[in-house]
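Here is the structure we will look at.
Note that one protein chain is taken out, while the other chains of the complex remain in position.
Labels for the chains are A, B and C, by order of writing; each one numbers its residues from 1.
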Amino acid sequence: MPRPPSPSIPEKEFVYGALKQSLRLDGRAMLEMRTPTLSFGPELGWVECAMGKTRVLAQVDGKMVKPPPERPLEGIISIHSELSPMASNEYEPGRPTEEEVALTRMLDKVLRRSDAVDKESLCVLAGQRVWHIRLTIHVLSDAGNMVDCACLAGIVALKHFRRPEVEVEGDEITVHHPSERAPVPLSMHHTPFCFTFAFFPDAPPLVDPARLEETLSAGLLSVALNAQKELCVVQKAGGSPLPAEEVLAIMDIAVAKARELDRLVEARLQEDWKGRVVEVR
Amino acid sequence: MSSRIEILNDGGYRSDGRKQYELRDITIDLTQQGTADGSAQLTHGLTQVLVTVFGPREAKMRSQTLHDRAVLNVEMSVAPFSTGERRKRSRADRRILEMAAMIASTFEPVVQTNLYPRSQIDIYVHVLQQDGSLLPACINATTLALVTAGVPLLDFVCAVTGGVHSTSPLLDLTTLEENDVPHMTVAVMPRTRKVTLVTMETRLHVERFRELFELACEAGQTIHREMKYAVKDRTVALVNAMDAGSKGGAADDHDRDVVMDDRI
Amino acid sequence: MISFASFPSTSEAYGRYGNTRHHPDVEDDVHMDLDEDDFEENVQRLTVPGESITSSHAFMRGHGTYVDNDEVIASVAGTVERVNKLITVRAVRSRYNPEVGDLVVGRITEVQPRRWKVDANSRQDAVLMLSSVNLPGGVQRRKLESDELQMRTFFEEGDLLVAEVQAFFSDGAMSLHTRSLRYGKLRNGQLVTVPPILIRRLKSHFVSLPCGVDLILGLNGYIWVSKHVKQSEQEGEEGFDAEAVYSNKNDDIDEATRAAISRVSNIIKILAAHFVPLTDSVLLEAYEWAVEQESSVKDLLLDDVGENLVASLGSGLRQ
């Protein structure tokens, strides 16, 4: 089946016209994000993140493996993400589409290459046993800005996950069942968040584009950074050219957004953890 | 790494003897390659890429034809011998696919695709040698190849990499430096000084980013000058050859008239 | 502040349009001179994409330019041309830009219902409608359904033909016609491709060289070099012989003619490589020179022979 038709001319003209007056279809301000809703599953490391109708499920598990000989002192983190046709009727099964490549690469850069998780702390016994942390991302529904939502779900899942406590005596490794000893969280270097900005001709940039805005935009710019003002990923691959000052202005906006989001995530994690303590022991 | 190589020594020199803001040699070869409509071979230090452009021509992929503009199709291949470690990369490698997609989306707003509805412009990028700054080399070579193919562009696209070693910004990184310092790629359109592409994959503080970003935009202008010279050289050479040729055949009066009329 | 570091150049053998940038001290003024010459002489102005040409208030933009902020800006690299108020930039090399009435040589790529698709070195394949070709049994006969079913007996994939640009479709694709006895399928020769800009508009694009070789200089840069066909056969207005016109068989070609065809083809290739515009007189002069040299046909393709050939052109005039 062919891809669904691109938005009609009246839709396009209306969106451009409205954005020129800084009006968005869902009533948001230009620099207002959809507030993410984080729900945690019964298991640790099971997070569903929803931004409007965009929903992404992230799940983390860990197992012990033998490390590859070239990196005997580091744990392994692998990210699996798949965009199935279930997310939107624009995605087809089979060959990885451009969107899927973009999503996989972005997750890889934001969550893995930015060193969010301390890989050395995942080493149990040098060259013998390390933790292999697997993060699986399912895009349940794509109603725009799936990349930000997936990155958020991924990082929260990593923060929510606890691995079993391990004890090493000589060459002997004892894994304590969660009922014996409380599992420990992953040691994290920092918490990067991803923000996507969309650009339109003759209109100010907007953050967190909805589906229609994303399709009609003249260009997208994604920034991943943590609350400590450290940029991890900046990605503007093509799209309409921007003056350099505008790019820098967006960095400042992203810095403020990251602080806000960091607070929200920490609060939700604490809230969830409070409700959980009783269960674990 | 056991023996760490000094990225920037006390004298302000980098591992290959360059200073902070020095770019590596650029060699541009715009000689025609086979039957391609346009081609450019660009050597940037030890990084070498060859780009050939075919088109605008009849779209091969009927399903992807656009009714109002041309499709840009970028295919990238990396020679197995291009790196120190001989390694065959499959064409479906996500990194290569991503880079090809980045090149395509960089040029989509720059090429006047709306002049060629239902056509296709094929851009084949061959990486022959890599020593850092691969994406900028590909982008610069693609710009030149499109220019030689006579494809209308709004402007050149000039790309460069930049990195930060502790607090000192560096330009045009080699593989060695890319592995060690946070770095970014910036592509600018020199006339309007607008930025078409920025990518960064390593951790860097916002303030450092700002400094490096501005520097890289400036370096883009320097690269532009070189690219412009190369294109002008070629144009002059071709136009002169054509003039000499028509003088030789001056027996045709009507032929000369057509040419002369058009001139300012 | 930003400069180039210099390393010993690894390669000497870069092409004619090669260019290496070394450290600023090494060589910098060469290019500058070039620029100034071009601009001050005001004979021919060269430009590159993104370069501002003039203000858009006084002039109109034509092909190869666009308007931004009240400035006319070039979008291709080439020569600036002005006709009254219209500014155009002609790309020094590009695909063929068709105009109605142009003579083109093309190759059939596809047979579709009631039409053929023809590759003519343009941005889209050209269309040759079944109704735009001469059908067997009378030049002006109406097309029948049976013709639609046997389109491949007229032209099939890979066939070469000469045609004229008739009109354009709304999407810019060109429509061809072969409704003249001089147009139609090509036989008895070979195709040589050159950049379209090298083919100038001539009084006639059918050129007969005295050496028994016919040339068809398609404005799209495709040149058909073939054995000479007698005028009487060609001009036979009444005798439209469908079998001969749509035949796929070559006539007998003797060795001397074959050598002549190859020699002409090689000359065209050399001239194209040196970017010399092709006209009948240039070709003739070059052919005479080649025969004088008494070198073999393949030697023509050697670099130095080619250079001598190009140098010899017009020498008679300059003396």
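Here is the rule we use: a contact is a pair of C-beta atoms (placed from the backbone, for glycine too) under 8 Å apart; a residue touches a chain by one contact, two chains touch by 3 or more.
Keep this in mind: contacts and distances are computed from a predicted model.
Hidden from the displayed complex is a chain whose UniProt protein name, among "Protein ECERIFERUM 7", "DNA replication complex GINS protein PSF1", "Exoribonuclease phosphorolytic domain-containing protein" or "Ribosomal RNA-processing protein 40", is "Ribosomal RNA-processing protein 40".
Considering the intact complex, the chain excluded from display touches A, B. Touching the chain that is not shown, out of B:Glu6, B:Asp68, B:Asp93 or B:Glu207: B:Asp68 (per the contact rule at the top).
Counting over the whole complex, chain A has residues 4-14, 17-18, 21, 23-27 touching the chain that is not drawn. Along chain B, the points of touch with the absent chain fall at residues 67-68.
What we mean here is this: only the chains that are shown with their structure count from here on.
Comparing each chain's Cα centroid with the centroid of every protein Cα atom identifies chain B as the most central. Averaged Cα coordinates give chain A a centre that lies 54 Å from the centre of chain C.
Counting partner chains per residue, chain B has residues 189, 192 touching two or more of them.
Those residues of chain B lying in contact with chain C across their complex are 16-19, 21-31, 35, 37-38, 45, 55-59, 67, 70, 112, 116-119, 147-156, 171, 189-192, 218-219, 222, 226, 228-239, 241-242, 244-252, 254-255, 258-259, 261-264. Chain A contributes residues 2, 96, 98, 101-102, 104-105, 109, 113-115, 190, 218-219, 221, 225, 229-244, 247-248, 251-252, 255 to its touches with chain B in the complex.
Partner chain B is touched in their complex by these residues of chain C: 1-7, 9, 11, 14-22, 31, 34-35, 38, 42-46, 48-52, 64, 66, 68, 73, 75-83, 90-95, 109, 117, 119, 123-125, 171-173, 193, 197-198, 200-203, 271, 274-277, 279-282, 285, 310, 313-315, 317.
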